[in-house]
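First comes the structure, then the notes that go with it.
For this view, one protein chain was removed and the others were kept in their places.
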Amino acid sequence: MSHASISMRQDKAAKQSLGRDPRMMVLRLRTLIALFILVVIFAFTAPAFLTTGNIIILVKQVALNAILGIGMTFVILTGGIDLSVGSIVGLAGMIAGGLITEGLILPMFGVSIFFNIPLVIAFTLIVGMVVGLLNGLIITKLNVTPFIATLGMLYMARSAALLRSNGATFPNLVGSDLLGNTGFPAIGAGTLMGLPWAIWIMVVFIFIASFVAARTPFGRQVYAVGGNERAAELSGVRVNRVKILAYMISGFCAAVVGLIITSQLVAAHPATGNSYELNAIAVVVLGGASLSGGRGSILGTIIGAFVIGVLNNGMVLIGLSEFVQTGITGFVIVAAVVLDQSQQRLQRQLALQQATAQVLDTQQGKEVA
Amino acid sequence: MSAQAPISPDEILLQAKQVTKVYPGTVALKNVDFNIYRGKVNVLIGENGAGKTTLMKILAGVEQASSGQLLMDGKEIHVSSPRDANRHGIGIIYQELNLYPNLSVSENIFMSHELTRFGTIREKDQYAIARDLMRRLEQDIDPNTIVGDLRIGQQQIIEIAKALAQNVRILIMDEPTSALSNIEVEVLFRIIRELKTQDVAIVYISHKLDELLQIGDYFTVLRDGALVAETHAGAINLNWIVEKMVGRRADSLFKHSEHKIEQEILQVNDLTLPRVGGGYVVDHVSFSLRAGEVVGIYGLMGAGRTELLESLMGLNSEARGAIILNGRNIAGLDIKSRIALGLSLVPEDRQLRGLIQKLSVSHNITLASLSRYLRMLALSSRLERASVRYEIDELRIKVANPDDLISSLSGGNQQKVVVGKSLLTNPKVLMLDEPTRGIDVAAKGEIFEIINQLALNGLGVLFVSSELKEVMAMADRVLVMWKGCITAELQKHEISQEAIAAASVGTQTSPETNTTQEAIR
Partner (left out) sequence: MSKLKHLFIPILLLVALTVAAFPMAAQSSDVPEGNGELIVIITPSHDNPFFKSEADAAQARAEELGYETLVLIHDDDAALQDQHFDTAIARGAAAIILDNAGADASIAAVQKAKDAGIPTFLIDREINSTGDAMAQIVSDNYQGATLGAEEFVRLMGEEGQYVELLGRETDTNAHIRSQGYNDIIGQYPDMELVATQSANWSQTEAFDVMQTIIQANPDIKGVISGNDTMALGAAAALQAAGMTDVFVVGFDGSPDVMEAIRQGTIQATVLQPAAYIAELAVEQASVYIQTGEAPAEEKQSVPCELIVPENVDEYGIFARLDE
C-alpha cells in the first residue's frame, strides 16, 4: 500500500512540468523581478522618477537599446555575435545625413540627385542590411568566426562613416523645400498620441520581431541553428541562409537606430554609436539569452533593455557619481548571468530528479506487482 | 534475481551495492551489484550501452553514482575523484589512451605522481623505476623515448606501466588488448597472472570472448544497465556468455513480416567519397532499394556505412556518383531539396546530429516539416499540435507534455522523436543509422516494429547496424561493407551469420554475391 501511494505521488511529480517548481518560477522571472525592484527603489529615492515626463524620456531612451537588442537577439540566437552594430548606427546616420546635405553624387554625370525623406530612409536601411549581409557572407561563406568577422566590420563600417565626410559632422539636417527633402527631424522630434516616434517604432518592432521569432519557420530555424547547427542542417534547415538573414536583421535594426539618433540631433556625427554594440549584447544577455545560441526571447531582451534603462535613468536622478554608475551596471550584468547559470543548474537538477523518480517509480511498480 | 556463484565474503575486496546512475534522459545503471574478488580476474561483460563503462567510471571516481554504495574490505568508501580512487588503490587503464604524446615514457609514467626531493623531480630514480617496469613488461623501450614516437601497441603497454607504478590493489582494464599484437597479449596475460599472485584484483573488460574465457575467474554480465548474472569460471562456456549478453528475448524482439516488395525507388551508381590523404571512405558503391523493402547494411566500425548514408543525404559535398530517387538524380541537390523529394536520415549520433537539446519535444518533431504548418506567414500551432500528437501516438512516445525539453526524455523516446521528425517529411526512403544504439531493449523492439510497419506502408528502408542479430532478423536483403566497398549482397535466403561475418572482414565466401569491385586496395 505504502509503495503504491508513494509511486502515485512520484508519478504526479514526474508528470508535472519542470517550470512549475516555485524556485524555477523565481529564477525564470528574475529579470522582471529585478526590474520591479529597481522601479520600487527609484520611486522612493528619486521623486522625479515616476513622473509622466520622466517615464516617457526613459522609454524613449530604452527604445534605442531595445531596437538594437532585437536585432542582436536574432544573431545571438543563431549562436553568433554582432560587434558591428555600433558602427552601423554611425554609418547609417552619415549615409542619411549625406543624402540630405549633398544628395547622391554621380561623378560620371557631374550631378547630385536629392531624394525625398522616405527614399533617404529606405536607402539608409538598405545600407544597414547590406553591411549585415556582408557580415553573414564573411561568416558563412568564408568561414570566419562571428566574433572576428563583425569585429573587422566594426572597424570597416566606422571607417566608412568617417570617410563619408572626412570626419566632419553633417549639421542642420532640416533639408530644403527647394530640394523637396524636408521633414527628417520629425522622426526624432515628432510625437503620436503624446509619445515620441522612437517609442512607437520600438513597439512595432517588438510585435514584428516576437511574431517572427515565435511563429514563423524562420524564427524556429534560428533557434534550431543556434541549438544544434548540425542537427538543423540534417533536418533540411538552410543554415547559412538563416545566419545571413539574422545578421541582415541586426544591420537593419542598427540602421533604424542610426536614423532615430541622427534625426533627434538633426545632425550626423561619424562617431555616433561608439560602443553601442556592448549595450546591445548586455540587454540580450540580461534578457536570458545564451551566448552559445538557441535560448533567449525578444520579450526577454526588451525587459533587459528596460532594466538597463531604468538603472541608468534612476542613477542619474539620484545623482550617483558616474564612476559608481558604471560599476553598478557591470555588477547587474554579471549578476544576471550568474543567476542564469543557477537557473540552468536547477533545471538540470530537476530534470534529473524527474528522470530518477520515473525509474524508481517503474521499479516500485514492478515490486508491488 | 540471478544465479549466485559460491562466494566467500572475505575474498571480496570491493563491493558495489545497488549502484544506480541516472543521466538526464537515460538510466545507465539500475541497482547493480558488482563484486571484485581479491587476487582474481573479474570479468565484466555486456553489449555496447549495457553500462560497463559507466560502472567502471564510478569505480574510478570519474563519475558519481546517483544512489548505492561502495564497500572496500567491508567498509564504505567514497570515491569522488580519480585522485580518491588512487588513494584507495584503484587504478584504471582506459580504452582510449590517456598519454601525453609530447612527453617521455618515464614522464608519462610518473605524471602527477612525480618522485620529488625538495620540490625538484628525481629524474634518475624515475628513470630507473621506469626501466625496471619496462623490463618486467618485457619491452625494449628506453624510458627517455618520447611517447608519440611509439607504436600504438607499445603505448598501450605504457598505460599499463603507468598503472603498475602506482602499486594498485585493483586494476581496471578496459579493452586492454584491442591494440596489442598476439605476442604482446601473451605478455599482458603473464603480467596479469603475476599481479594475481600479489593479491591485486583485476577488473577486465573485453569484447573478445575467447580471451575472457582464457583469463577470467569471475564473470558478471550486464544488460541494459541491469545485472543479469554473476558466476565463476568453472560454470560457464561461450554459449552461456552470448545468451546472457544478448538475452533470450532478443529473438522475439524482431517480428519479421513478409513485405510486399514493389518497384525500385532508389538507385545508387558508383558513389564515391574521397578520404582525406588519399583513397576512398566510400569506394564506388552501387546498389538499389525497392519500395516496401528493408535493406540492412552491416559492417565493422570504419567500414564507411555512416559516410555512405551521409553522402546519400547530401552532407558530404565531396561525394560523387549518381543517386536516383524515384527516377530523378538528386546528386548535387542540397539537403532540404533531398528531404522534399522524399529522402530522410535518422542519424547515428542522436545528440550531435539528431536533436536540438535546447528545444522542446514538439519543436524537435516538427523541425524538418515546418512548411507543412504554414498558414499565410505564420506557423499554425493547431496544425503543429495535431502532427505532434499524431506522431506521439503513432510511435508511442512517452512524454508528459510535448512542450517539455527534449532532454527530459529517455534515450529510446528521444530516438522515436528523431524518427517522428523524419516521418513528418513524408519520406519515400527512410535511412536509419544504428537506430537502436544506446536505448533499452523494449525501445529497440518498438523501433523495429516501426521499421516493419513503415515497410508495410510501402517505404523503402535502409538501415545500418553493427549487431548481427538485428540485421539478420530485420532485413529483406543485407549489404555488407568493408573498407568503403560493398563486399557482399545477400538475399533473404542467403543470409547467414558466417556469410555476413566473412564479408565484413573482406573474405568472399558466397560465389553468388554480385560484388564487382576488388575489395583490396
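Descriptive notes on the structure:
A and B are the chain letters, set down in written order, and residue numbers restart from 1 in every chain.
The criterion applied here is as follows: a residue touches a chain if its C-beta (ideal position, glycine included) is under 8 Å from a C-beta of that chain, and two chains touch if they have at least 3 such contacts.
Bear in mind that the values here come from a model prediction, so they are computed numbers and not experimental data.
Counting contacts over the entire complex, the absent chain touches A. For the chain left out of this panel, the touching residue among A:Phe170, A:Trp197, A:Tyr247 or A:Phe306 is A:Phe170. Taking the complete complex into account, A:Ile261 is the one of A:Met248, A:Ile261 or A:Leu350 that touches the chain left out. In the complete assembly, the contact with the undisplayed chain comes from A:Gly53, out of A:Pro22, A:Gly53 or A:Gly110.
If you put the missing chain back, the residues of subunit A touching it would be 48, 51, 53-54, 56-57, 60-61, 64, 167-172, 185, 188-189, 261, 264-274, 313, 316-317, 319, 321-323.
In this text, only the chains that are shown with their structure count from here on.
Across the interface of their complex, subunit B is touched by residues 14-18, 211, 215-217, 220-221, 223-224, 226-228, 230-238, 290, 294-295, 348, 351-352, 354-356, 358-359, 363 of subunit A.
Considering their complex, residues 20, 22-27, 30-31, 66, 313, 315, 334-336, 338-340, 345, 347, 352-359, 363, 366-368, 370-371, 374, 377-379, 381, 400-401, 403-405, 407-408, 410, 421, 425 of subunit B touch subunit A.
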